[in-house]
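Only a single protein chain was left out; the remaining protein chains are all shown in position.
Here is chain A:
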Amino acid sequence: MLGYLSRRLGYIAILMLVAAFLSYLLAATALSPRVYFEARQPRPPAAQIDAQLAAIGLDPREPVLVRFAHWSEHAVRGDLGRSIRGGSVNDEFGRRVGVSLRLLVLGTALGTALGVLAGMWSAVRQYRLSDRSLTLIAFVLLSTPTFLLALLLKIGALALNQHSGRQLISFTGEKTPGIDGSFGAVFADRAVHLLLPTLSIGLATLASYSRYQRSAMLDVLGADYLRTAEAKGLSRRRVLIKHGLRTALIPMSTFFSFGFLGVLTGATFTEKIFGWHGMGEWFIDSINNNDVNAVVAVNLFAAGTVLLSGLLADLLHAALDPRVRRG
């Protein structure tokens, strides 16, 4: 098991290196940071732009590979360079990472847990009305792009607030600016702000997990070992949960890393739409600003979280399935 983990970590390290290289290459060739400076009024002279670009490590007179070498020299020491405005990418990263992780972790956890439960319920009641309604809801959710879901939630909240004449659901940013008061009030304010973004990430995850879990559970429902368990004289409920659900959870671990990918993409839209200053919003703004170093930093964050979730999925798999532990 330990050997397996260390090999797995090694593979992850290789993938991270390739990811860093490719994302730098991609960002450096596709984005044109020069445009950002040229757009200034008055337009600075070309030599000054070159100097400014060189100051943030994007000297266009150097070949891309050399620039990458400089960048990676700093990156190994934990310095992700300067943003196009001249600020430290590290500082910005530090400000934003917590915001994103809060959304990602909460959305994934809620979506996964509720999705598994919904899927199991749906499978046990296959083709009944409850299964059919759940299926329909899941289909509509899965067919709605996350950005649209977020927009619909936002518009719904807006309409509700206008209709009631009060700010029932706040949805801009992660807290009401300048809020003060007791811990409870602050906490409640944060929770209300979390509601819609978490829903728009979590609902899609919930819908897809409910479908995975439903089909995994249906496979297991026909398994011989459930019949054996029942033939021993166990109650139906015990058979379904102890033998059925427990085994049907195993394939879920494989979908976990897949699912996280969706959450990550979804979070990008969600942050932008709800004005959360997280990594996703940073990513979209940076592309629009042609901010190469920031884009690379977000890419590394994305790669890192996806790989971590993959590792977590492996550990989960091993925890759930003794065959893997010994393999």
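Throughout what follows, a residue touches a chain if its C-beta (ideal position, glycine included) is under 8 Å from a C-beta of that chain, and two chains touch if they have at least 3 such contacts; residues count from 1.
The working rule: contacts and distances are computed from a predicted model.
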{"item": "Listed names \"Peptide/nickel transport system ATP-binding protein\", \"Sulfur carrier protein ThiS\", \"Na+/H+ antiporter subunit C\" or \"Acetyl-coenzyme A carboxylase carboxyl transferase subunit beta\", with the criterion being the UniProt name of the chain not displayed", "value": "\"Peptide/nickel transport system ATP-binding protein\""}
{"item": "Full-complex contact with the absent chain, from A:A39, A:L152, A:I179 or A:I241", "value": "A:L152"}
{"item": "From A:V116, A:A204, A:M217 or A:L240, residue that would touch the chain that is not displayed", "value": "A:A204"}
{"item": "Footprint left on chain A by the chain that the document does not show", "value": "4, 7-8, 15, 18-19, 22-23, 26-27, 30-32, 126-128, 139-140, 142-148, 151-152, 155, 158-159, 162, 204-205, 208, 211-212, 215, 219, 223-225, 227-236, 243, 246-247, 250, 255, 257-259, 261-262, 264-265, 268-269, 272, 283-284, 287-288, 290, 295, 299, 302-303, 306-307, 310, 320-324, 326-327"}
